[in-house]
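Written out below as structure tokens is the structure these notes cover.
The complex is shown incomplete by one protein chain, all other protein chains being positioned as in the whole.
And then subunit A:
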Amino acid sequence: MELDIVELSRLQFAMTAMYHFLFVPLTLGLSILVAIMETVYVMTNRPIWRQMTKFWGTLFGINFVLGVATGITMEFQFGMNWAYYSHYVGDIFGAPLAIEGLMAFFLEATFVGLFFFGWDRLSKHAHLAVAWLVALGSNFSALWILIANGWMQNPVGAEFNPDTMRMEMTSFFEVIFNEVGQAKFVHTVSAGYVTASVFVLGVSAWYLLKNRHVDLARRSIAVASAFGLASALSVVVLGDESGYSASHTQKMKLAAIEAMWETHPAPAPFTAIGFPDQEARETHYAVELPWVMGLIGTRSLTTEIPGINDLVAEAEDKIRTGLIAYDALMTIRENREATQPEVRAAFEQNSGDLGFAFLLKRYVDDPRDATEEQIALAANDTIPGVAPLFWSFRLMVGLGFSFIAIMAYFFYRASFRGMQFPRWALYGAVAVIPAPWIAAELGWFVSEFGRQPWTVDGVLPTALSASHLSVGDLLITLAGFMVFYTILFIVEMGLMLKYIRKGPFQDVEETEIWAARHEHRLRTHDGKGPFAPTATPAE
């Protein structure tokens, strides 16, 4: 990779975004798990549930703050490193980001302070409401980000305006209810829930192995495995929804993920394993499952899924249509007031493919001067890197299914086997802690690397989107972020481990007073009525 601005900007964006997403999934899920625990506390009044809320809340706080801090970078990096992108699509893309601030950030950030500082200042119910508002805010934030990201994948509700040289919004409703954004939102938050569940499960399993904080660990496992099982199922189902929407919105991404070079007669087979070869445009040693791809991708037996080769041919056609639009655009720009109606008409007819003409800017300054070879090269550029997508996707899906199995197992043991877990399973739960993060990062990689060579699919090529910066600037910030983020990561992990080792703060006196009262209630109600003994022997 040579040192050019676009590649360095991509590297920086990928790095800072993936780093940011180390903290986000845990925030999404843990905020809800903590709120669930506090709900149980408010309903049952048992101190153990408040201790759980506070303990997991502390870990949530350590993680949350880095999610917030690294999110600041994301909000400003579009303008800093992707100035042309910001100009070109800010009219649409900026809106969900701003609404995210209005609707989500304020909510979570205003109440998160009260969550930690408000225990003695708020009534129990008010504090519970605060916990849920933090969870709600975090999850709303994901909604708007994925609406913004969904628009980059499937740019609906917008058209190009030749007077302002940018895309402008034509329908806010189409932008919000973009099927890609909606499918991605539910898939992403579910992945966050799985991450938090695996985290809580793993840490609790470690306590059980050490025979520490057994009450807290068992209850945490019960909550995490139930919530995690539902979430793990939903990640897979909703991931399938994302795949289905890609089959008609991002055909090239889908074909690349599946390493499908040729169009197969419907229903297409699914390549379970194989070795994609981008140069030869074929997949070696492919193991194919008949029909599966057609069923997942189109949910029918008769709809064809186009292969990469056909899509490249299609892209070449689009480049030619795009060139007509580009030529008309230049004529319009030269003489804005007196442009003939037929030029405007020619532009409007072909403007949907204008972005494809921009693909040629990598090779010539004026796309209209492009040679046939350059057009062929640009069409070829529309294929993303097939092998990395093929493998990342399979690894992600494999991990996704394994989470269902893990959660189902622990849920079963927790519900029907009296909370008895074999040691090997507990070791396994500790070992698997990093897995959901790997799956989540792979998911983003598939989504964003699979969108290349575009920043906005079919509208704006990545090569055109960057700011007019120097390599020196980029190297300074890239090095700065690397050093800075590495230090923060070490500090964060150190604190996380310190607080996990330290364990929950247990107010022994409070627990004893509660237990005595509970005992008293049980006696006076004689085991009947509303205070039926449901406590575990540990209490």
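In the analysis below, a residue touches a chain if its C-beta (ideal position, glycine included) is under 8 Å from a C-beta of that chain, and two chains touch if they have at least 3 such contacts; residues count from 1.
In this section, contacts and distances are computed from a predicted model.
Participant: Going by UniProt, what is the name of the one chain that was not included in the view, given "Cytochrome d ubiquinol oxidase subunit II", "Peptide/nickel transport system permease protein", "Phenylalanine--tRNA ligase alpha subunit" or "PadR family transcriptional regulator"?
Facilitator: Hidden chain, UniProt protein name: "Cytochrome d ubiquinol oxidase subunit II".
Participant: Specify the residue from the set A:Ala14, A:Val40 or A:Met103 that touches the hidden chain.
Facilitator: Missing-chain contact among the listed residues: A:Met103.
Participant: So which of A:Ile72, A:Val237, A:Ile273 or A:Ala431 would be touching the chain we can't see?
Facilitator: Going through A:Ile72, A:Val237, A:Ile273 or A:Ala431 one by one, A:Ile72 is the residue touching the chain not shown.
Participant: Going by the touch rule given at the top, which residues of subunit A touch the chain that is not shown?
Facilitator: 61-62, 65-66, 68-73, 75-76, 78-81, 83-84, 86-87, 90-95, 97-103, 105-107, 109-114, 116-119, 121-122, 161, 163-166, 168-173, 333, 467-470, 473, 476-477, 480, 484, 488, 491, 495, 498-499, 505
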